[in-house]
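Here the complex is missing a single protein chain, while all its other protein chains stay put.
Coming up: chain A.
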Amino acid sequence: MSNVPALEIHELRKIYATGVEALKGVSLSVQPGDFFALLGPNGAGKSTLIGIVSSLVNASSGSVKVFGVDIDANREAAMRLLGLVPQEVNFNFFEKPFDILCNYAGFYGIPRAEAKLRAEQELRRAQLWDKAHTMARTLSGGMKRRLMIARAMMTRPRLLILDEPTAGVDIEIRRGMWRVLKEVNAAGTTVILTTHYLEEAESLCRNLAIIDGGRIIENGPMKTLLAKLDVEGFLLDIDGGLPAELPHIEGVTLRAEDSHTLDLEMPRAMDLNGVFAGLDAAGIRVRSMRTKTNRLEELFVRLTGGKEVAA
């Protein structure tokens, strides 16, 4: 596989006419074949960044290259390499899914006969073939999102950018979409994902960048970044209720969530046996335990100062 980055962004800035500086010199590189998460709180600049890459927003300065092709110098060639699944539904509600896909392929110069074959393939993969010839406005929310992924795949993009593709869909459909995205990535397509389901990013993505206030504040492999977390949190279900006064265990923070649930935070390096011994000595019997939060969510909250997680 080529070493040319799938996406290379250098010193990207965007100042809107209102004076708002949405991007303050963002630089980012995504390698070919990667499954990359772009995360950040509301208003962090993610949508602006995606808008510039997909040529829906004009940059104030900086450069964007898709597989080495500069989007300003050769927009047409760059756009042929790119597929976009936007956050908002943006197909014509008064058209049928089959026509939406064929027309979209036509905009990329794919002949009608070829477009029809691909439309059937993509609609079947999205489990929408039975809806191919019904009005798009009658589709459910999850179907609309799957249709937008199918549409983006019509052009066989080398780089697929998805802006919150699973927002508002139930877990079963979400898992189906994860399966499709994994397949797409396994077939060689580089995928960039924004999502506010951080467990989704953690399970799907190998690398991530966190953007906040128009700047990249963290960027690297998921494992490396998660390893930076020095604290882990658990919720313990207690048999028989908690005592009025919680024990003091060195290095551990304990807080009663309710009379039967204990919130525990401890250093990652610490041995759980020691914690249980301390609880046992205080007469607290642990019936079960679960991870308090998603690890990526914890990292996110620490880096962004607890802002709302959203893509």
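The rule is simple: a residue touches a chain if its C-beta (ideal position, glycine included) is under 8 Å from a C-beta of that chain, and two chains touch if they have at least 3 such contacts; residues count from 1.
In this section, contacts and distances are computed from a predicted model.
Q: UniProt protein name for the omitted subunit, picking from "Succinate dehydrogenase hydrophobic membrane anchor subunit", "Calcium:proton antiporter", "Electron transfer flavoprotein subunit beta" or "Transport permease protein"?
A: "Transport permease protein"
Q: May I ask which residue of A:37, A:64, A:79 or A:303 touches the chain that does not appear here?
A: Checking the options A:37, A:64, A:79 or A:303, the one contacting the hidden chain is A:79.
Q: For a quick check of understanding: of A:63, A:103 or A:219, which residue touches the chain that isn't displayed?
A: Selected residue, touching the omitted chain: A:103.
Q: Determine and list the chain A residues touching the chain excluded from the picture.
A: Within chain A, the residues touching the omitted chain are 16-17, 51, 54-58, 75-77, 79-80, 82, 84, 86, 88-95, 99, 103-104, 106-112, 151.
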